[in-house]
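The block underneath contains the structure these notes are about, expressed in structure tokens.
With one protein chain withheld, the remaining protein chains of the complex are depicted in position.
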Amino acid sequence: MKKLDKGLWMTALTLVVAITFLAGCAPSGGTTTSTAEQPGVVNIIMTVPLSGMLASFGQEQQEGMQMAVDEINAAGGVKVAGKNYLIKLTVMDDEFDASKGEDEVDMMLEKLTPKPVFYWCGSDVVGKVIMDENEKENLIMEIVSSDKAVVSTGNKLLIRLESDTRDVAKGFANITYDDMGCKKAIMLCGDDSASGLYRDQWIETYKSKGGQLLDSIDVDLFSTTDFYPFLTKAIAENPDVISTFASADSLVLMMTQAQQLGYKGKWVFGDVTEVGEVLHLIPAKAMQTMGTFCGVAAYETATLPEGQQTRFRAHIKKFHDKYGADKLWGSIVTNPYELCYAFKYAMEKTGTTTDAYAIRAAMADAVPVPEGVYPFYKINPDGSGEYCEFANICTNGVMGNSMVLYGDPSIAPKTSE
Amino acid sequence: MLLKVDNLVKSFGGLVAIDALDLQVNKGEIFSIIGPNGAGKTTLFNVISGKYRPSSGKITFEGKDITGLKPYNIARRGIARTFQVTAVFSQFTVFENIVIGHQLHAKSGMFGAVFGTGQAHKDARESREKSEKILEFTGLTDISDKPIANTTQEERKRLSIGLALATDPKLILLDEPVSGVNMQEMDGIIDLIRKIRDAGITVCLIEHKMRVVMGISDRILAINYGKKIAEGTVKEVSSNQQVIDAYLGVKDAA
Partner (left out) sequence: MSMLLQTTINGIVIGSAFSLVALGLTMIWGIMHISNFAHGSFYMIGGYVIWTIITLLGVDFWLAILITAVVMAIFGAIVERLTFRPAEGPFSTPLSSLIVSIGLIMIFNNSVLAIWGARPETLGAINIQEFHFLNVTVTLQRVLIVVAAVILIALLQFFLKRTTLGMSIEATAQNAESARLMGINTSRVGSIVFAMGVSLAAIAAGLMAPLTNINIGMGDHMTTYGFVIIILGGMGSIPGAIIGGFILGLISSLSATYLTANYYEVIVFGVLILILAIKPTGLFGAK
């Protein structure tokens, strides 16, 4: 009997440790406490994936939002009707699970005072559940979703900020055929649903232009043990270009290994990878022979209208100083950053911190925000955000000019300096 | 006195399998334990060999308290046992079984065991020589290269005794060593048990077949419902009325 008790104890202990660990892993982003003048509080809540495969995606969103919150609070907070309010950010890990995220949002709405009016939802599996409720709860909601349909419901408090994967796919297919001149392609992409969306649209656009698709291969590029088997197959079919949808780390390994196997053709990446990242990861010596590849332009290197370049660099430096030089920076970070400022200006303009409908309507006018960097310039009446991305073609380590991949750069924000 | 058991109790939940049992086994004798089915004989072996912890009581071996020690520890102190259902290493040959039994018992230290140092090699050679002796002793030399799958029940009985002997025991516990063998083979095993005693190893035996028990035992312990009902020489026990009622009566009825 004694032995059994001990066994149960240890098992229970293991579980307790596990649960504590999980709970401990969901960082809370709250930063502010009341000062002597007793400023008010405005709560922003956020659910993003902070564990599992999508954790880095969630972390980047959290960092962008946190950066804006810290800046606003450091500058004295939000000034509404003569009173100062500090922003308090609460972030929870939704584990990419709809019911978990829903519970967390319910809990935060119930426990936090004053009641939150702005919610950033970092994954559309959770968002699609909350979308039915947010108007009733007087809650402005941003949903990160590549599905355009989410803003078609007439929800007055909704904002959708995510480039549609299909628009990106179209952009890349056009560049592949027109700018790179590749007529025979192989599609090599992940076996998840997001990759599937990209793959189908890319193939459709590419074929409609007259491109020939030799093969389409789905592989779990993230956790595959070795790239050789399917690269062997792809290269044997002798394509001009291999179109992929994978992270930079996997891509560089694939490119290096394809080169070992004798591949001399070109590469096109999906919008998960910036060209700059790839350049950074390939050893300088190998770069001379790496051939031509095309991906999302790193903002640092993109050729942009006058004045923008300086602003970009200053902003990125600020970000890297705060979170570390190796942190990724891109629209995933800047979207929450800019939207947080839009929220601030909307409250100041409408003179309320509680009327979600008024604030939401004013947010559309607040965009683009003066603190903003290039990508995010407009919120459409239906709630979808417009921003711009570029692509760069790089040949043997030499970067070419930026091309518009998605969005309309002609309505870019007028800089204030 | 080699083994002494004092006031031993083993209960499983509410069921008392061994009830305040005392016994002692003297050096160099064949000591048999008899009793009807379910009397607690095998449980007693399991407690002595460390498979079960006793609920209370004390077991002394060579004057040292061994109560509650782990099986491997008790084995290292010199108590070996065999099972009713023969348990041998089924994927080795007869010879390999004995070698392994001996070699595992011979302590050549963790380091030597892993990296095969000089001492371990010497041990291995000694093990082979010793194993050949054991095979000869147990009458298995002719079948030493046979895989276990091809051996007869009697050969396996002998092998499990050989395996027990390979650990250089001072006391060997045999659980029904002649069950499942024919009359002629039985005589061979009885001779082997005598030979073991004559080689200076004390034997403690559980057996149902009275012909065997009465023929070879120096002393006998009779138990029923986990309690001692008689202990003494063959003559004393076989004339005990309680034994006749409890055990011999059952046998007649069967």
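Every chain is named by a letter (A and B) in the order it is written, and numbering of its residues begins at 1.
Everything that follows uses one rule, which is that a contact is a pair of C-beta atoms (placed from the backbone, for glycine too) under 8 Å apart; a residue touches a chain by one contact, two chains touch by 3 or more.
The shown structure was predicted, so the numbers you read here are calculated from the model rather than taken from an experiment.
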Item checked: Touching residue (missing chain; options A:L112, A:V129, A:A194 or A:L261) -> A:L261
Next item on the list: Quick one: say which of A:A194, A:L253 or A:M399 touches the chain that got left out.
Entry: A:L253
Next item on the list: Quick one: say which of A:V219, A:A342, A:C388 or A:M403 touches the chain that got left out.
Entry: A:V219
Item checked: Among A:W120, A:Y206 or A:F227, residue touching the chain not depicted -> A:F227
Note to self: Residue by residue, what part of chain A touches the chain that was omitted?
What the structure shows: 3-4, 6-7, 9-11, 14-15, 17-18, 21-22, 25, 51-53, 55-56, 59, 191, 217-220, 222-230, 232-233, 236, 247, 249-250, 252-253, 256-257, 260-262, 281, 283, 286, 328
Margin query: By the contact criterion defined above, which parts of chain B meet the unshown chain? Give residue numbers in ascending order.
Written below: 49-51, 70-73, 75-76, 80-81, 83, 87-92, 100-101, 103-106, 108, 110, 112-116, 120, 123, 163-164, 166-167
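FYI, only the chains that are shown with their structure count from here on.
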Next item on the list: Report the inter-chain centroid distance for chain A and chain B in whole angstrom, where each centroid is the mean of the CA atoms.
Entry: 72
